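Here the complex is missing one protein chain, while the rest keep their positions.
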Amino acid sequence: MKEKKTVSPEYMILEAPREKKFLIGNEALAEAVKRANVDVVVVYPITPQSEISHLCGDLWAAGYIKEYYRGEDELHVMASMMGAASAGVRTFTATSGPGTLRAMEPFSCWAGYRLPIVCPIMGRGVGTPANIQPDSVEIFYLLETGMIIFHVESPQDFFDMTLQAYAIAEQPDVHLPVIVFCDGFFVTHTREIVEITPDDEFLHPYDSNLSPVPAMDMEAVPVRMARDCLVIKNNFISYNANASWQQEVRAARDRARKHIDRFMGGPLEVINPDAEVLIMASGSAAAQARVAIEMAQEEGIDVGMVKIKVIRPFPAAEIARLAEKVKLIMVPEFNFIGWLAKEIKAVVNNNAKVFSGPNVFAGMTMPPEVIVDELKKLLKLAKLRR
Amino acid sequence: MDAVKIAPGFEKIMPQEYQDLVSDGPYGRNLSVKDLGTFKELIDEHPLCAGCTLTLSFRMVLASLPNPENTLIVTCAGCFGVIHPQISLHCTIAPFGTHNAFASGLKRALKVKFPDKNKDVIAMAGDGGFSDIGLAPTFHSWSRGERFTSIMLDNECYANTGGQDSGMTPEGVALNMSPLGKKFPKIEFAQVAKLAGCAYVATATPTKPRLLGQMIRRAILISREIGPSFIRIATVCQTNYKLSPIDGYNRAKGFESQIFEYFTQEAQEYIEGIEKKSPKTGLNLGVGAENED
Amino acid sequence: MKINIRMSGLGGQGLVTAANLLGRAAIYDGNYSSVAPFFGAEKRLAPTESYVRISSQKLYEKGEVTYPHVIVIFHPEVITRGKCFTMPFYAGFQPNGWLIINAESTLISEKDLENLTKLNTKIVYVPATRIAREIAGTELATNMSLLGGLIGATELVTMDGLEKAITQRYGGEKFVASATTAVLDEVLRKKYGEVKELVEKNMASVKKAYEFVKQNLER
Partner (left out) sequence: MSTLVSLHYGSYKVASGPEAYLSPAAASVGVVLPENGQGLVEGEIFPEEKVMEVIAEKLLTAKNPTLFPGPLVLWAWSEKSIEKAAAAQKLAAGVPGMRIIPMPDYRPKYPMINPAIEINPNHPNLTIWHNNIDVCVFIGVHCHFANVALKIIRGGTNCYTITLCGEFGHEDAMITLRDVNAKKVLKLAEVVKRMKKEA
């Protein structure tokens, strides 16, 4: 393959020209992976994630990805990613639903190892009854793994947020894994116009010398190096080191906020913030909410919306500020748990005004009409409207 | 190797052990088990049981590396996992049982990062790590032909967790999860390795150090050039088998009857080629191995 | 303008492809569109659906179309044997909608007809499979003739836009919808040998059905 033209993430994300293409979410994601100049990809099939793995195989066959193989299962794919990322190369993988849960042990380790792996997850049902349909329940399991989590609304977000994920994951002061989460089929298989950057411009290669921990390659110092050693008392040390390590991982995630502002224009997108009612949503629920607020406004309801792009680090201060003057906050979600409502309730003063719902899950569609209907009922309940 | 040279001016403030590592370490010197006692070893004082034959094996493995300056070790939960911080190489600990998957990713990434260099990766786990919790990734890394060496430190039980039976515990042994004696036989793991496509499979004991060293070198060189290699080092957990160190050593000695080597034809030709050509590449072999003791 | 289209049929009839072509044609016409397949395992002859949203404004909504303005029925058994995810097949149908059915003759029960009449539904029968067999020489072009029938009735996209979409689709660019779609593409390529012929045959099926519907509507 001929010499690649490489560019900075700042240029690619913020300045590069864009071309419109009619793509499904998985194709948009593959275009991002191609531009991200990825070294090692390990994959495993699961619906609805498999297509991106196929597309990565094509990218490898065409020379855009340097190493690629199908692993034995998600637990070990994610362990292989740990190996590859520890060596100090740029990595990519993806999974879905039961795969996410199978991989929970390595997922709980990635952040502590300070590995800048980018891993999209195409959310689907987990547990029994079995279900391959879109669902955002998996984020609930991932919230406290120390990883950064973005929630994708559309194929366009999938392209943008994947590149933003690499830019932010690899900052020396952050250097953490990023989960780019979408609600399964709603994004992966929906075809829309996506604006993408030129396909002959690639991100600069990853430089492991900027890592906050030494690369595991017997080139970086110190040669006497136990990467991610057991920091426990049988090595004659205080538990304080273990605690301090854990704090540092969360601190690194907090440092990402500055980069999120720069590369993503902040963790939130706000429409009509002065309205008396706000719908707060993430992922495809935000897409449905956009349509719902227009419908509700036509019916004379003073409503705005907040799309929460970044779930971790959670934009607590920003949400608390927005919630101050609002009379009612409604949180529609594509899952049974209502984890986003819980997150919002935890950071908002007077949180009795935060209502979870509609909660639609197991692949059921959430028509905007349903959101409007539930909003009207809530307004009555909150006596804001007769 | 610049990574083990002290920056000018800082030599005198470095603690003695680091100065020793620089002046007398094994990097780039092609040392072997028979040189033990003449150089600063890659393993420091560690927290494992005194007189442990597994630890002795680990020490011999480290002394036998053909290129320690380019060797990386992936461990997982187990006694040797506890001592990985005491090794003067790049080491890590993978989630339990995932060592061979971790090593697959590591080795492939190193090949991408340094296409012109040999980086020897060793996945090291215990009998439980390989035969129970890590069986799937072990088998698959071999069937994919991953180019690294797997070393099983077989002490016939889960020792670090307090003495439970593993797939490699012999039938009838009563341990903490087999109170009435283990009901099924020890797994023929060498057969698994052959079946999965290892180019080199061997069983060693720490009671034959030079032979063990020869096997380690062969395994590493074969995994570099030919295909995956596997060595089981037969030891015993003296603590959980309630043996004195001497009895533990003697039990390991009893395993000498299990010593064997298997090569694919390609691996055999390759090893014969280099051992003939350059006995000094560490493969000062053919001699010594049989004449030990 | 914002139109929601639901296509119901059986796996292998080309619903996903039809939806993609319709969506892309809308974009060539200068509108916005969003296309989604029914999200399930891909199985031949099992019930399946695909969805298209077309609008003059940017579209955000995701997921299946719950409240369609247009319903296209790819196989009579969707109606007669209930091989359909939404029961009845016109669940959520908006008033004054178009119902395009691939059949030679009427097959809607009296009860359903009564409901549809209340909704002021315009019903159009297109013998799409017959047209496909006659014009393209294969039933695999049923989706093409149905698209012809659809735009003959609704003029949702222009013939020009659709032709561009079909040329783009079969013009060699890699297309990712599902693994099974890729397999069927191979069958068609083998059958025709040349991309040009494939596009021509497809367009001929589209046009034949389009004219059929125009003539019938005039009558």
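Note that the chains take the letters A, B and C in the order they are written out, and that residue 1 is the start of every chain.
Going forward, a residue touches a chain if its C-beta (ideal position, glycine included) is under 8 Å from a C-beta of that chain, and two chains touch if they have at least 3 such contacts.
None of these values were measured; they are calculated from a predicted model.
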Shown chains touched by the chain that is not drawn here: A, B
Selected from A:Ala241, A:Met295 or A:Ala382 as touching the chain missing from the view: A:Ala241
Selected from B:Pro15, B:Gly37, B:Pro115 or B:Pro179 as touching the chain missing from the view: B:Pro15
Residue among A:Ala62, A:Ala130 or A:Val221 that touches the chain left out of view: A:Val221
Sole residue of B:Pro47, B:Gly181 or B:Gly254 that reaches the chain not shown, by the stated touch rule: B:Pro47
Missing-partner contacts on subunit B, residue numbers: 2-10, 13-15, 18, 44-47, 85-86
For subunit A, the residues touching the chain missing from this view: 114, 171-173, 175, 210-214, 219-226, 229-231, 235-238, 240-241, 243-245, 247-248, 250-252, 254-255, 258, 317
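Operating definition for what follows: only the chains that are shown with their structure count from here on.
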Separation of subunit A from subunit B, taking each centre as the mean of its C-alpha atoms, in whole Å: 39
Rounded Å distance, subunit A centre to subunit C centre (Cα mean): 35
Where subunit A touches two or more other chains at once, by residue number: none
Junction residues of subunit B, two or more chains touched: none
Residues of subunit B touching subunit A in the complex: 1, 3-4, 18, 21, 27, 47, 69-72, 74, 81-82, 84-95, 98, 101-114, 119, 136-137, 140, 144
Touch list for subunit A against partner subunit C, complex: 22, 24, 26-27, 47-48, 50-51, 54-55, 58, 132-134, 153-154, 183-187, 189-193, 284, 287-288, 290-291, 363, 365-369
Complex contacts: residues of subunit A adjacent to subunit B: 39-40, 42, 66-67, 69, 71-73, 75-77, 79-89, 91, 105-106, 109, 208, 214, 216-230, 234-235
